[in-house]
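Below is a structure I'd like to ask you about.
Every protein chain except one is present and positioned as in the full complex.
Moving on to subunit A:
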Amino acid sequence: MTPADLAWLPLAPILTPLGVGLLLLVRWRRPVQVGLALVGALAGLLFAAGLVAATSGGAVLVGSLGGWPAPFGIVMTADRLAAWMSLLAAVSGVLAVWQAAADPDPVREKHHLFALLFFLFAGVQMSFLTGDLFNLFVAFEVMLVASYALAVLGSTREQLREGFRYIVMNLVASALLVVTCGLTYGVLGTLNFAHLAQRSAELGPNTTVTAVGVLLLIVFAAKSALFPLGFWLPGTYPALPPAVGAFFAAVLTKVGIYALIRVFTTVFGQDPALPNTLLLGLGAVTMLFGAFGAVSQREWRRIFSFTVISSVGYLAFGLGIGTPEALRASVAYLAVSVLVTAALFAIAAVAERASGSRLVTVRGMIDFLPLLAACFLLCALTVAGLPPSGGFVAKYALVQAGLAQGSPLALVAVFSALLASLILLYAMLGVWRGFFWGKHLVMFPVYQVPFGLRSAAYAATALVAGLTLFAGPLLGWAEATAGELREPGRYVRGVLGDDPVVIPPPPTVPEEP
């Protein structure tokens, strides 16, 4: 099939959660609601997988809203990277719905937990699939409005305190994004990614465009919780209900990373020196910050929230190196990071439920949850980047790319990456010793965990294991994606067609007599 026949496909992963979310606003009985949510999440997954299949040959799918062509109308675009991110988000979405379904929460469900989750999915999918900078802002807002509601849904004291910080931080970042959109339009006269790429390439290295790029970098750094702007994350995510927290942790920071990749490879690739230096520096600090934070914490999901920050640091590092190998490693690590975070949060949910405490200090749980211990071990190895996990493959490729690039800053960042991995390993061992290892004391009760919740953790870990087994195809896919990102001309032609864009002259106003 030609890309024109599949023009409907980039919209399907966005419209499905939006429609299902609207249906979920009706007060169905719980089984109906859960069934609808599961079917909706699986349908979204199906469409995302279809996107990956359709773009695997290098096609760029473009679906326009209202039939207005790019660059005048808003288009949804799917290339390899966008389709891949959409698939990862859809997988995390299915896992989140699974956990929410297995863990009844009458109060939050009465206030539309499922519907808000689906609006969040729609916003996330739209951020990945949009082909327009302003629409990216809109997608961020759809995603954030749903996430604000989810962050404070239930109104516990902790949620309100942490949610406030989250909302303020994100509002400031969104305001800056709108301002930057305006600046971009003022400088380049368009907001369509492909058209922006074309125009900024025509302009060549230009300080104003670089300044706009750096502003965008700051916005997306705040969204993806890079070092100085990520202070809100470790407090916010543990305050959320487990299923929601798992999706937030796995996907929301990656939206910022995706935007960084999109903007600095496809769009503003002409003057990479300054953004790359910034990303390398920020990445190097962020991964150490995350690793030290993980060591310092004693609560399940706080530890894992810091590992999320650390993984964002690795991704920024990979992006900042700026070579094709590094981009390939980053794309592979992106997949590892999303799935392992989803798995870790699912494991944390089971562990918290089984021990009845958010702390990891209950010892000897391996006797009661042997399979969970095995799952945790695999995920811990993946986070720390030790063989035989998929995390090792991706981190090895990252470090190799950093060494090959060889600038002093890259070498410092490589050193910090290795150090951060070591510290993360220590943090994970701390969890292992504190929770699974040792002798269980009788004074700590062990609670029964619903099978649905446990199976979600097992399934997520199976996906992580799958990454390990299929590391070869994963790197192959990442290689193809990086190749596509290296040549933005393909994306530009896919969206705008082969002919040059002709802006029609403004209609002449007849002179008043």
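Note that in this section a contact is a pair of C-beta atoms (placed from the backbone, for glycine too) under 8 Å apart; a residue touches a chain by one contact, two chains touch by 3 or more; residues count from 1.
What we mean here is this: contacts and distances are computed from a predicted model.
Remark: of the listed names "Acyl-CoA synthetase", "Xylose transport system permease protein XylH", "NADH-quinone oxidoreductase subunit N" or "Na(+)/H(+) antiporter subunit B", the one matching the undisplayed chain in UniProt is "Na(+)/H(+) antiporter subunit B". Of the options A:66, A:204 or A:472, the residue whose C-beta touches the omitted chain is A:66. Listed residues A:7, A:138 or A:446: the one in touch with the omitted chain is A:7.
Residues of subunit A in contact with the chain left out of this view: 7-8, 11, 15, 18-19, 22, 25, 63-67.
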